[in-house]
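Structure, as structure tokens:
Excluded from the complex is one protein chain; the other protein chains are retained at their positions.
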Amino acid sequence: MVSYVIRRLLQAALVMLVVAFVSFSLFRFAGDPVNNMVGQEATQEDRRELRERLGLNDPFPVQFGRFVVDALQGEFGISYRLQRPVEDLIAERMPATLELVLVSAVLALITGIPLGVYCGIHRDSWVSRALLTVSLIGVSLPTFVIGILLIYLFSVQMLVLPSFGRGEVVQIGWWSTGFLTFSGWQALILPSITLSLFQLTLIMRLVRSEMLEVMRTDYIKFARARGLSNRAINFGHALKNTLVPVITIVGLNIGSLIAFSIITETVFNWPGMGLLFIKAVQFADVPIMAAYLTMVAFVFVSINLLVDLLYYAIDPRLKVDRGTAAGRLS
Amino acid sequence: MAVDVEPRRAAASDRPKAPSSALGRLLDSDLWWSFTRSPVTVTAAVVTLAYLLAALFAPLVTPQNPFDPASLVYADAFTPPAWTEDGMARYLLGTDDQGRDILSTLVYGARISLLVGFAAVLFSAVLGISLGILSGYVGGFVETLIMRTADIQLTVPGILIALMIDGVVRVQVGGEMDEKLAIMVLVVAIGISDWPKYARVTRGATLVERNKEYVQAARVIGIHPFLIMLRHILPNVMGPVLVIATIGLALAIISEATLSFLGVGMPPTTPSLGTLIRIGNNFLFSGEWWITFFPCLALVGLALSVNLLGDWLRDALNPKLR
């Protein structure tokens, strides 16, 4: 047990080191950092001096070591575009993104699971066929099209919901929350629906196929033979058995929700990390890109680690191949 | 992304005999039968084929080349579709803000979408299959390295990787890219995220084949075992690869549109469907709905058809779920 945990922790650390290396290379080699900092008039002397001051003349491993140490302390330098410490910018925008992601994940779960269960049980009914087709359309509709559509319907035509921003936020320490105001909740509605739709269809389809698999097992057949009610079988036995993989996926998909929030945030002018990142890409603002990459990777690795350890805790037999689980879920 | 890869691998490698050719397998009566029985699938296939042909013969089927600025009639900008009051017969679906014929732009835009989509799929398939065979055949450290990388990469959403790559290139060229570079960057950026799926499937099949006698025999007659394996493994993994590729194609098309919509894909002078939607989005409230409506429709139509095909392929090749 202990050795397994240690091995996984080491693996996670290794992955983070690799990501840090990619970020660092981005930082160091994508465009000359000195050129990005000084104006055209800077003399050769100025440049040399800055180069020395930034430690760009040190040997490569030394520079990388310094980058890792800084990153561990949460320091990623100054944004080229906004001229502020990157960690401050990210800290300010993180609450917006995390609240959006949280609401979307909950939304996807509480609608996706019941729909999936329904489709799994009534696999041949026209409702579940229709649901499946609609879900396929959902997968084929790019996030931004959904967002535009919702804005057009609810903000412009019906004038009932806000189309941009977070509404009024309340500051609790360094965390800014939209959960405590009415306008904050209103502002959440459209973006969270937009962001959750893809995950919703995914969860629905997954629950359905898991249900189909489980329903075929001997275990369920025996339950039926014992004369248990359909209700008890469906929810007491079948659903319970499908939930573990579903929860796993949702956990793993928090990462992709964060990534897809880039698009949602752009459409709804949501002041989160995604909007910050997409601007950084457009403006070639490397420090923000590097920090965002490292941070999102950290979230992914942590979630993966957590899921692995939980799996291990629940069922030691599963320790063999976690890769398989990730594969089916992606 | 909702691709259920694992069961298929099992299904594919369970099949005892290797069919004579990929095409033969495709037209295998089982598959053909299920195809003809599903009107939705047939429709999807016809629609996809129509897109393909239109894109392939774009200069022949369109009245205008929207990418050639000299051929545009700027004075005709914002012409509504032909059937409306102010419409002009020359422009069936109207024109955009630069006087580009929407219909022509759709066809050329779909051409870019499909080009990027196919190239990205090809890129990831070649990369994934090679790495899959390599890791299955060599084993050991190489295998661990490749498959662990695959695991990690699969947890990172493709759109993020694509944005990263795009961002790096943008840093290097310092701003806007021309259309050739933009297409290449899109292909790599989108294609890179899908290789682990192919790698897993081929690695599994390679593990099965590695110790078979013909591989040993090939060594004896002096052919590199890698080539032999390629020939024998490819047919075995054709089914799952086809499914991954089809669904990957739909995803790639959506990814390209998304990147272009975000303003980091195709430039507005050579618009893809996503760029068109971004441009048209600005005219949604002023009544010029056709500039954004038709590209949306074309994009969803294309992605949906390809998705439907992929869905059907997956079910057809995975009898367990039927």
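For reference, chains read A and B in written order, and residue numbers begin at 1 within each chain.
In the analysis below, a residue touches a chain if its C-beta (ideal position, glycine included) is under 8 Å from a C-beta of that chain, and two chains touch if they have at least 3 such contacts.
Keep this in mind: contacts and distances are computed from a predicted model.
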| field | Chain left out of the displayed complex - its UniProt protein name, from "histidine kinase", "TonB-linked outer membrane protein, SusC/RagA family", "ABC transporter substrate-binding protein" or "SusD family protein" | value | "ABC transporter substrate-binding protein"
| remark: Checked against the full complex, the residue among A:P142, A:P162 or A:G255 that touches the missing chain is A:P162
| message | For the chain not shown, which residue from A:V22, A:I78, A:I137 or A:L228 touches it across the whole complex? | response | A:I78
| Which of these, A:L202, A:I233, A:V267 or A:V296, touches the one chain of the complex that we don't see? | A:V267
| field | Full-complex contact with the absent chain, from B:A77, B:L92 or B:L127 | value | B:A77
| query | Tell me, which residues in chain A touch the chain that this view leaves out? | reply | 37-40, 42, 78, 80-84, 88, 92-93, 148, 151-152, 155-156, 159, 161-165, 168-171, 173-174, 176, 180-183, 266-269, 271, 276, 279, 282-283
| note | Listed in rising order, the chain B residues that touch the chain left out are 68-70, 72, 74-75, 77-78, 97-99, 175-176, 178, 267-269, 281-288
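As a working rule, only the chains that are shown with their structure count from here on.
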| field | Interface residues, chain B side, partner chain A - complex | value | 1-6, 40, 147-148, 150-152, 154-157, 159-160, 163-164, 166-168, 170-172, 174-175, 196-197, 200, 250, 254, 257-258, 261-264, 274, 277, 281, 284-285, 292, 296, 299-300, 303-304, 307-308, 311, 321
| remark: Per the touch rule above, chain A residues touching chain B in the complex are 11, 15, 26, 30-31, 133, 136-137, 139-145, 148, 152, 156, 201-202, 205-206, 209, 212, 252, 255-256, 259-260, 262-263, 266, 277-278, 280-282, 284, 286, 289, 293, 296-297, 300, 304, 322-324, 326-328, 330
